[in-house]
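All protein chains but one are shown in place.
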Amino acid sequence: MSVGRRVVLGGAAAALASARLRRAEAEAPKQGGVLRVSAYGDITSFDPATGRSGEDHVQLYPLYDTLIDYDFTTLTARPRLATSWNFIDSKTLVLDIRPAVVFHDSTACDAEAVKYNLDRVRSYARSNIKADVDAIDAIETRGTQQVVLHLKRPDTALPLVLSDRAGMMVSPTAFAKYGEAFDRNPVGAGAMRFVEWRDKDRTVYARNDKYWQPGRPYLDGIRFALISDLQTGLRSVMTGENDFIYALTPQQMMLARRGRDLVTSASPTLFCQLLFFNYGRGPMADARVREAINYAIDRKTFDQASALDLYQIADMLLPKEHWAYDAALTGRYPHDPDRARALLAEAGYHNGITLDLMAYNDQASQQRAEILIEQMKAGGITLRMKSGALPEITGQFFSGKIGDMLLAAWTGRPDPSLSYALMFGKNGYFNPGGAETPGLEDALSATRVSEALDVRKTAFATVQKIVIDNALCAPLLFQSQLVAHNTKVQGWQPTLLGKPRFDDVFLSG
Amino acid sequence: MLPAALLATLLVFALLHLVPGDPAVTLAGENASAARISEIRHLTGLDRPLAVQYLVWLNGVLHGDLSRSLLSGMPVAQAIAEKLPLSLFIVVLAMAFALVLGVPLGILAATHTGSIIDGVVSGLAALGVALPNFWLAMILVALFAIDLHWLPATGAVPLRDNPIQALRHAILPAMALAAGGMAEVARQVRGALTVVLRAPFVRNLHAKGLSGAAIVWRHGIRNIAALLLTLLALLFNRTLGATVVIETVFAIPGIGSTMVEAAVGKDFPMVQGVVLVMALLVIMSNLLVDLVIGWIDPRGRRSVGP
Partner (left out) sequence: MRLHPMSALAILWLTVLVLLGFLAPWLAPASPTAQNPAEALLPPDARHWLGTDDLGRDVLSRLIYGSPVALAASFLAVAVAALIGVPPGLLAGFAGGWIDMLIGRLVDAVLSFPAIILAVGITGALGAGLIDGMIAVGVVFAPVLARLARAETRLVRAEPYVEAARGFGASTFYLLRRHILPNVAEPLIVQMTLLLAQALLAEASLSFLGLGAQPPAPSWGAMLARAYTYMEIAPEQMYAPGLAIVFTSLAFNRLGEALRAALDPHKDPSGHFFDTDPATTISPDRRA
């Protein structure tokens, strides 16, 4: 591969950086120091129930421990505040709660607190995650360390749901005290406690001395510098104003790899760039048109041009590292512009077709859109582009008002059943046309019946096959989590979810 | 004064409601549903008639309450109190640069009309007005931050936290903002001073044996002080506006970027609060200038046109 002089340079630096990384890993964990992270933008709310962005988690994780955790590399469930869990029948889930855990304000994090939290998520008027725990019918405590969830219907997605926002335990005392103001005054049971948040400026955490895990955290505190421009954020790490930055673009990664004393890491994530389709009306209601779009895209070149080959080509909505990935489903839409034209002709568009592409107005999105416009030309598809700020474009497209497709991304959910229901379910918010796909609803419910991973995997393969065969979207690339930090930062581990966690981080020197 | 500022907020309120997009959609988050969105619209009062929404806000303002941001829940007054000083510092510094460079350049040109110096100043002035300030900002960052590492490329530090760091962070953005103002000041000073220096009373002063420098400083500047002040008020307005783009380039969490972000996210209380305060600032600066001019030049010789 040759993408010009700069990339070649970058490759050499990368080899150097990984050598440095290996050397660094040998060091033993050490207490102390404040980690300075460049985070891109404000959190939407410090209340896990009222927040609204997948970007919030990086700032939520240190404050809130979840009931259940996910394995960083495979995303399977593992214990955290719940030491174990068990479906005693398909509609009853029993959780054993870790003893002697307290919130930052010394309130006990026991069965009663867990019940309070789950009830809060379900009944708080401002809760944005009621749908996540919709399957829960009633919650019962047994003694101080056991909680029983009675379900309305089988839902084996719940354990992983409890590793996300719904499982983040907040202090009942603090929530009762602050009410709505809890959004800005968080109290959890995580390794860090909240000190201050200055909007668009910084968020400061200090070590939770009462943390349940002995010897943890290593850090005395974390300070997030809220820098919405990544380029600027990277510059701040290169000049030593910050220690760590995540979510770099591939172009910035090249630059970071050239930086002296910077360690970089690229790891796969669930974060999927894709074209959402409004397949409820017009030419997009015709599966052949949607297939033509998929054939017209040259994903390999797209990766090269927009991501310098640092991302992973997406055939479906799960990357190959995920437990529910099915290799049999790959390669359904190879790059084939002739096939695209033929399909269009078959659908009655002999002279090609013109469609409306919506995209966001940041430079990376504009660049991606430009590449797609050029690629689709060869497949007989002319894209008319309309771009704007994210809230406007998102609102316009998903309300179904305008646009045939939207160039955006899906941040992924701990349990894949949530993603598929939201994006392709008849009532899914991200299915703007509201069209129903035959067989999909049943296939979706089937994914939530068994707890056994292999059974669930087969069920997901069915769902994914329906989505792919009907070309309900055009997956493009899985973004890699591109991270750069200085050599002081040790012990950082990437997660497949793509949301950075600092659980094991310590500072050397 | 307040009525004009409120008129501005009414315009903005109307404008924002023409814009497609709905803060409730943003607030509903990643697992949004139509039901959840309408629930939020009800919770936040966005389902009430527009007139009611505006009047509720207005009533709050008249009682000293700018209400809270829809998106971050932060009191708007507090947000403004935190962001505005950062922007004002840069704006004031930029205007100081504009004056410190512009006035001497203007005087030089006026006292050397037709010479090479005049030509150079003219050229500089023309260039200053024609430069896109964000481009100048990029060049300054490339040179002073990336190549030379003299000054930080991004961010801002509140003046009361650390005055030296605050100044270091503000220098490049202020320079980028100052170019247009500098050109303006130089041009106006030259224009007005040329007229003054040709006036009969100046010839008398020359005849009395006063030196050229003394005439310029004692009589020339005093005669154009009113004009300079008026110019300053106008520059203040324009520089405040230009901070929007400059704050983007330098990632400064100031009032301009707050405003744009709020406008884009349809955070009505935030946008209206900022517009109100900005309009008040501009109007107050005009008023202040009028007062000062009235004080130094009671005959009101100042004239602004068109």
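The letters A and B name the chains in turn, as written, and every chain counts its residues from 1.
We adopt the following convention: a contact is a pair of C-beta atoms (placed from the backbone, for glycine too) under 8 Å apart; a residue touches a chain by one contact, two chains touch by 3 or more.
It should be emphasised that the depicted structure is a prediction, and the values quoted were computed from it without experimental measurement.
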{"item": "Hidden partner chain, touching residue among A:174, A:342, A:371 or A:435", "value": "A:371"}
{"item": "Residue of B:131, B:151 or B:167 touching the missing chain in the full complex", "value": "B:131"}
{"item": "Residue among B:24, B:46 or B:192 that touches the chain left out of view", "value": "B:192"}
{"item": "Residue of B:82, B:184 or B:267 touching the missing chain in the full complex", "value": "B:184"}
{"item": "Chain not shown: contacting residue from A:267, A:387 or A:458", "value": "A:387"}
{"item": "Contact set of chain B toward the excluded chain (per top definition)", "value": "4-5, 7-8, 11-12, 15-16, 18-19, 21, 113-114, 122-123, 125-127, 129-132, 134-135, 138-139, 141-142, 146, 184, 187-188, 190-192, 194-195, 227, 230-231, 234-235, 237-238, 240-242, 244-245, 248-249, 256, 259-260, 263-264, 275, 278-279, 282-283, 303-306"}
{"item": "Chain A, residues in touch with the chain not shown (by the definition above)", "value": "2-6, 231, 235, 249, 251, 254-255, 301, 304-305, 361-364, 366-367, 369-371, 373-374, 385-389, 392"}
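One rule holds in what follows: only the chains that are shown with their structure count from here on.
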{"item": "Chain A-chain B separation of Cα centroids, rounded to whole Å", "value": "39"}
{"item": "Contacting residues of chain A [partner chain B, same complex]", "value": "42, 44-45, 51-54, 125-126, 128-132, 180-181, 183-184, 198-201, 225-229, 232-233, 235-236, 239, 241, 389-392, 394-396, 398-399, 401, 411, 418, 422, 427, 429"}
{"item": "Of all residues in chain B, those that touch chain A in their complex", "value": "19-23, 25-34, 36, 39, 43, 71-74, 79, 82-83, 145-146, 149, 152-155, 248, 250-251, 253, 257-258, 264-266"}
